[in-house]
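A single protein chain has been omitted; all remaining protein chains appear in their positions.
The chains carry the letters A and B, assigned in the order they are written, with residues numbered from 1 in each.
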Amino acid sequence: MEKTIIKNKSNQNWEDFFKLDLDRKMDFYEKDGKIYDCLFAQQLSKELLESLFDIADKLRKTTKTKEGADFIASLLSHKKAMLYFAQPSTRTFLSFLNACHILGMKTSEIRDSSTSSEVKGESHDDTVRTFSSYVDLIIMRHPAPGSAERTAWLLNNTNRPIPVLNAGSGKDQHPTQALLDIYTLHRQFKGHIDGKRIVMVGDLKRGRTVRSLSYLMKNYKNISIDFVSPKEFKMEQDILDFLKAHNIPYTETEDFASVMPKADAIYMTRIQDEHDASGESKKVDYSPFYFKEEHLKMIKSSCILLHPLPRRFEIDAKVDNDERAVYWRQERNGMWIRAALIAYIFGIENKIK
Amino acid sequence: MEKTIIKNKSNQNWEDFFKLDLDRKMDFYEKDGKIYDCLFAQQLSKELLESLFDIADKLRKTTKTKEGADFIASLLSHKKAMLYFAQPSTRTFLSFLNACHILGMKTSEIRDSSTSSEVKGESHDDTVRTFSSYVDLIIMRHPAPGSAERTAWLLNNTNRPIPVLNAGSGKDQHPTQALLDIYTLHRQFKGHIDGKRIVMVGDLKRGRTVRSLSYLMKNYKNISIDFVSPKEFKMEQDILDFLKAHNIPYTETEDFASVMPKADAIYMTRIQDEHDASGESKKVDYSPFYFKEEHLKMIKSSCILLHPLPRRFEIDAKVDNDERAVYWRQERNGMWIRAALIAYIFGIENKIK
Partner (left out) sequence: MEKTIIKNKSNQNWEDFFKLDLDRKMDFYEKDGKIYDCLFAQQLSKELLESLFDIADKLRKTTKTKEGADFIASLLSHKKAMLYFAQPSTRTFLSFLNACHILGMKTSEIRDSSTSSEVKGESHDDTVRTFSSYVDLIIMRHPAPGSAERTAWLLNNTNRPIPVLNAGSGKDQHPTQALLDIYTLHRQFKGHIDGKRIVMVGDLKRGRTVRSLSYLMKNYKNISIDFVSPKEFKMEQDILDFLKAHNIPYTETEDFASVMPKADAIYMTRIQDEHDASGESKKVDYSPFYFKEEHLKMIKSSCILLHPLPRRFEIDAKVDNDERAVYWRQERNGMWIRAALIAYIFGIENKIK
């Protein structure tokens, strides 16, 4: 991957480029017909998803033996990754870190911007360019919307670009979360997502996971979606319009119980009060959107229960032991699918049997 | 170790289980006749101690060559450890981290709970379960008493348990500190701890190291102990009762000088003022419980001087260069015996020659 220059360097300034529709700038983040920077859920085509599912399945199978694990850990032993997490995160951080370790990558971490040179007045651009000087991959999480894309854009305009993976930028994009969600549906449904009825519950307005997952549904046939939320936190119109445009039927309701029996998968989310402008979360009774132990008898025996975690009270801990509760597996799927994504980005997927 | 379910899952709730006597719940933390989670000093039987001493000795010998070190580092190269240190610690953290590195494990760290998902309102249970999703071993230090046991109990009740090592939970348990203390006695006495007179000095009331060490003395013959402390910080009655029950003679005194000449080992401790309720440490003159340079001529030529570190003024830095001062070696022993423990837990001890 060394010394290859992205073909179409942007001649525009960032502000103009950033405003472009995603499909007009997508190929700026690709190389040789593959994604180079993973920034948006919209980059996850059905074909790519199928490839990644296959790589992830092989990774977990091969690493079951010591011999296999050592082999996989030899594949990227010559590569170094930087995990730049300017925003608190346990799960995504550990998931990516251990994905890197599975592949044998050496890792550096910046998890607290107070220890960084930004305190000396360095620009964000210079900071990430510095990171890129020492490593072969940047995995970044940052509170500013568009920050991961900005980093990728910046580096692609230099003579030494390296891939950038978006581990959450602001509240807009978190593509590997979408990836692990869809991978979980894929695994639990044994490859047959087509025809399923998906119920999404909670703070749909501000939860990026449900937005991304809705978007990815376009890749499958005969999907239907039920959105269950307090009226204050309904799914945004842009997603509803998207579903209409792709002929994906959906309903909206505040009555969780009414859709429980029909669900093939229930995707629970927590209230996103970190995005409150002025305490609006506290004015909403969220309890009708909890999944409680007594609900287990209301759902199908084949229905699966997902949650991006962390949870608060949306799912009673007593539910955890039910075999339909797959959120802990979902979490672990995140590590494997991220390892698969990294393997894909570095073009070593064919070495994984 | 994958996919094995601990045989006797607890059917009790945590609160009831936690209150059980240690010997009633010990086998819940074992597997195949070996300890699986290392949580209490009481788990350290004489037989286990001898095994661990032997493994540690072999590890330090084998790793003296590059070839040997590379071999040892290949043994657990397929395993990942999580170091979860919710409480400040340098020594224990670095000791465990480098023990993992000696064995070739990949490591993840959470050292500051402010960067974790707990800020998003996640429960402690969910946090540690998340950690367990990505790794094969959790090493944890936490200010809450019983927190390591709680973690082990929780994970043993899931379908994907992993071993938990207690690196200090509250002021109650810190079993690997006990392990390194006894390993130091073993090494310095060339295997002959029997018959030794051990003097323990300082804040005996609140120091968990002297408590654990006293406890472990039951494994040896003809031990006698002298407790030297200000009257405000005397050894607690439960330990004195334990010694009586095991026929281990002890004395209690405030006169340090009187016991110095008789000691085979002097175990110094610092005042534990972090456990002060209302500044009681400041009311005590601790200086009679310092080991000063002039004391070197009062102790036997074979007497050894230990300290769990960190120290403040209990031992004059000028004492460091005396060959009887073994606390720096003691510290280093901690790394080796922890590596031995991890090797034992993963059942690779027979590969170490």
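Keep this in mind: contacts are C-beta pairs under 8 Å (C-beta built on N, C-alpha and C of every residue); 3 or more make two chains touch, one makes a residue touch a chain.
Predicted model, so just to flag it, every value in this text is computed and none were measured.
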- Of B:N98, B:T158 or B:S224, which residue touches the hidden chain? B:N98
- Task: Sort through B:R111, B:K218, B:K234 or B:H295 and give me the one touching the missing partner chain.
- Result: B:R111
- Item | For chain A, the residues touching the chain missing from this view | 2, 74, 77-78, 80, 82, 106, 108, 110, 112, 114-123, 125-127, 129-131, 133-135, 158, 160
- Note on the structure: Had the left-out chain been drawn, it would touch chain B at residues 63-64, 66, 69-70, 73, 85, 88-91, 94-95, 97-98, 101, 111-112, 270, 274, 309-312, 317, 320, 328, 331-332, 335
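Definition applied: only the chains that are shown with their structure count from here on.
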- Message: Distance between chain A and chain B based on Cα centroids, please, to the nearest Å.
- Response: 40
